[in-house]
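Pasting a structure below so you can have a look.
All protein chains but one are shown at their positions in the complex.
Then we have chain A:
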Amino acid sequence: MTGDPWLVRALLACYPSGWRRRYGQEYAQLLCDLGVHRRPRLIVNSLRGAVHARWEQGGFMSTRSPMTTAVWATGLFTVAGIAFQKLAEDLTGAAGGVYVLLVAAAAVALLALVAAAAPTAMALLRGRDAGAWRYVAVPFAGAAAWYGVLRLALLLSQGHGVHSAATITGFALIAVSGIGLVVATAWAAATVLRRVPADQPTRLRPAALVVLAAGMAVTTVVAVIWGARVHASDPTVFHGDHGLLATPFVPSWIATIGLMAAASVLAAAAGRRQLAATR
């Protein structure tokens, strides 16, 4: 394959390694035979094939452990959850007890993740990898930096209207740095989970990841019900103009639910893979 044109090598590199080991030689030959460098449609088709192969082999996630996927799913869910909380902050009682159920389901999901990560935390405390402690500092340092951004944003927007450029800039700063904090925390957590050797009780992690996915899914469904109930009780809320995320309400609501659903699917995939790995 080293003698192949760079385009053939590049297209082949898009496929997962296991696939390349099995089909790489013959596929490279086919690309050469077809004269792929003269036919853009074939390049696109090859790229689509690579996406398909990665999807079929679970390659988008197979390079990560199920726990790593679960951590990133939780990060995504956290961003969605914070956005939802901002959206719902003035309406928490508007849909009866539904909001309480939503918080409870999210709490169950969080506890499940903590349970899944507990053996690694114990191993870290026992000093199995002293170098991993510096990753634990990431969320704390990140939170301190985010608090600094928050104070700066408040200073920027002080005395300005809700929809002024200063307030929107401040809000964007808080949101972007907040997402950065979540990403950094998820990365640090995933790194610690990968590095620190922990003895995993056979059934704990798969069960915990299944509960994590179920908690996220229930939260997502309840968030849908919550929005429908709020709309039923007071349709004007959906056209409110009282804040940034709440304006417009419906797209924000749909976007947060979409993110929650995506996180739930990711967590479910992680749970399924963890179950398969322990069978």
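As a convention for this text, a contact is a pair of C-beta atoms (placed from the backbone, for glycine too) under 8 Å apart; a residue touches a chain by one contact, two chains touch by 3 or more; residues count from 1.
Rule of thumb we're sticking to: contacts and distances are computed from a predicted model.
J.: Identify the UniProt protein name of the omitted chain, choosing among "Cytochrome c oxidase subunit 1", "AAA family ATPase", "DMT family transporter" or "Transcription regulator PadR N-terminal domain-containing protein".
T.: "Transcription regulator PadR N-terminal domain-containing protein"
J.: Which of these, A:45, A:85 or A:191, touches the one chain of the complex that we don't see?
T.: A:45
J.: Across the whole complex, list the residues on chain A that are touched by the chain not included here.
T.: Residues 19, 22-23, 25-31, 33-34, 36, 41-42, 44-50, 52-53, 56 of chain A touch the chain that is not shown.
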